[in-house]
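The complex appears here minus one protein chain, its other protein chains still in place.
Order of writing sets the labels: A and B. Residues in every chain begin at 1.
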Amino acid sequence: MLPEAAHHAHHPALAHQFDSLGQQKEAATLGMWVFLLTEVLFFGGMFLTYAIYRAWYPEAFAAASHELDVTLGTINTVVLITSSLTMALAVHAAQLGQRKLVLWFLVATMVLGAAFLGIKSVEYYHKFEEHHVPGPGFQFEREYFRHAQLFFSLYFIMTGLHALHMVIGIGIMLVMFWWTWRGTITRDYYSPIEISGLYWHFVDIVWIFLFPLLYLIGRHGS
Amino acid sequence: MWSGTPLFPESASTMASRVDALYFFLLAISVFFSLLIAGLIVFYAVKYRRRAADSVGSEIKGGLVLELTWTIVPLLITMVIFVWGASVFFAMARPPDETINIYVVGKQWMWKFQHLDGQREINELHVPVGRPVKLIMTSEDVIHDVFVPAFRIKADVVPGRYTHLWFQSTKPGRYRLFCAEYCGTKHSGMIGQVVVMDPSEYQTWLSGGAAEGSLASAGAKLFQDLACNTCHRPDAQGRGPVLEGLFGKTVTLQNGETLSVDEAYVRESILQPAAKIASGFQPIMPTFQGLVTEEQLLELIEYVKSLHELPQVQPR
Partner (left out) sequence: MATVILPPRHYLNDGYGITSWLLTRDHKRIALLYLAAVTFFFFVGGAFAVLIRVELATPAGDLVSDETYNKLFTMHGVMMVFFFLVPVIPAVLGNFLVPIMIGAKDLAFPKLNLASWYIYIIGGLFTLYALVTGGVDTGWTFYAPFSTVASTTKVIPTALGIFITGFSSILTGLNFIVTIHRMRAPGMTWFRMPLFLWSTYATSLIMVLGTPVLAITILLVAVERIFRFGFFDPTLGGDPVLFQHLFWFYSHPAVYIMVLPAMGVVSELVAAFCRKPVFGYSFVAFASVGIAVLGFLVWGHHMFVAGESVYAALVFSILSFLVAIPSAVKVFNWTATMYKGAISWDTPMLYAIGFIGLFTIGGLTGLFLAAVGLDVHVTDTYFIIAHFHYIMVGGTIMGYLGGLHYWWPKISGRLYNEMLARISAGIIFIGFNLTFFPQFILGYLGMPRRYHAYPPDFQVLNVLSSAGASILGVGYLIPMIYLMWSLRYGRLAGANPWGAVGLEWTTTSPPPTENFTETPVVTWEAYDYGAPVEGHVA
């Protein structure tokens, strides 16, 4: 048996298929990066579709984009970036074994995530009221009607899938909170927090791309 | 039983022999390499059959020369095939300048062919032998495909846009036309015939037909009925661009881009007028989406094509 394995052989968090905690951490981290790569491809297909239609129907898309609430969108962007900060601080605290701090930062991240979702719901509700939800009730100026509807279809799908990922992210944070609470996460074993952080940052980055693409078309002056 | 079972399709177009030549070349290569590999593996399997239960094979790890050879030689062969295939494809993709244009509208589950002078056919297409014919095609519903095996040509027929193919038939006869893109329940029933006729017979057929007038004349009537002439006036006093002599020219759009006025642009201008506004004009043209059928669009396109540039009136 290898010496490293002997040292960690009885660590409660070591899964049986791994020889050492170090190997387990590397595997988990690589796994999360590969998963995030698949997510890039997943969102990428939608971004490509959006880019193509945006290139074909620029005026209609600009007109439709103008109807989105830039203020709420900007607030949401700030909220999400802050949540990535709290997440990074949670990881840092975990590295140092500061259990209470980890718990607080995880709570802050979840609260900010929930705030994001709350603001998003308000935006969706506004869209519903303004008859900008695609389908039989959709209303828009006649000239851009069809392509504005396409814009809003893409808007709802892209932000909807993003929101779904946020919900899942909050769920993951709840699990991380629970594990930290009961002492599973220690200075020696904090990689679950780290890789959850990777996921959270990724979801944040998707929004960083979504926001300008959807909200900021044609707002550069004119 | 075997008579009447063809093993090779008829050749009835100028492209057919070119496609067949490439096919036979590929067939020869395939037969050669298949026999080579199959022969070698069977030969080795027999010659090197294991004699004793514990014998092992020779420890040969590899050979760079061999690897390079059987990488580079196939690469060269495939590049030859590529160039040959590409040249055949170029010929298919570039119709000659003078073609007989026929419009095709595919819909579940039938073909509508419209000759320019008004002849309409369903599922049967009459063409003269020895003249290049271009089919300009669109679909009313889902994607279809025009496939004439005897001509070795095929192209998808897509809703919302025009696609085209061209052929020049080499002998009179009746040739099957299949729909080759799955389109629903009666996809396999969407079969037609191309009837290739001697030129004199074709003339007879043409004049015996449509009483409705040419596509362009139908388009002229529609142009009036839909009041297009209110804004599109030949004296440039209207609020829309002059259409006389416009087809085939290059125009500049509001955003500075230029494009050529083709069937697709005319169609788009009728259905989505705001999409590409000509420079110097306002985006005030209403859309006719839902007010014209695909066939009416073709009539309007043919009408616009028929509007020749008016001679300039010199001011005195």
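Simple rule for what comes next: contacts are C-beta pairs under 8 Å (C-beta built on N, C-alpha and C of every residue); 3 or more make two chains touch, one makes a residue touch a chain.
Since this is a predicted model, take the numbers as computed values, not measurements.
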Problem set entry | Touching residue (missing chain; options A:I52, A:V78, A:V122 or A:I208) | A:I52
Exercise. In the full complex, which residues of chain A touch the absent chain?
Worked result: 1-2, 15-19, 23, 26-27, 30-31, 34-35, 37-39, 41-46, 48-49, 52-53, 57, 134-135, 146-147, 149-150, 153-154, 157
For this session: Determine and list the chain B residues touching the chain excluded from the picture.
Result: 1-2, 4-9, 18-19, 22-23, 26, 29-30, 33-34, 37-38, 40-42, 44-45, 48-51, 53-63, 66-67, 70-71, 74-75, 78-79, 81-82, 84-93, 108, 141-143, 145, 147, 149-150, 152-156, 158-161, 163, 176, 178-189
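Just so it is clear, only the chains that are shown with their structure count from here on.
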For this session: Could you tell me the distance, in whole angstrom, between the mean C-alpha positions of chain A and chain B?
Result: 46
For this session: Can you check the complex and tell me which residues of chain B touch chain A?
Result: 272, 274-275, 283, 287, 289
Seminar exercise, completed: Note: in the complex, chain A contacts chain B through residues 57, 59-60, 142-144, 146
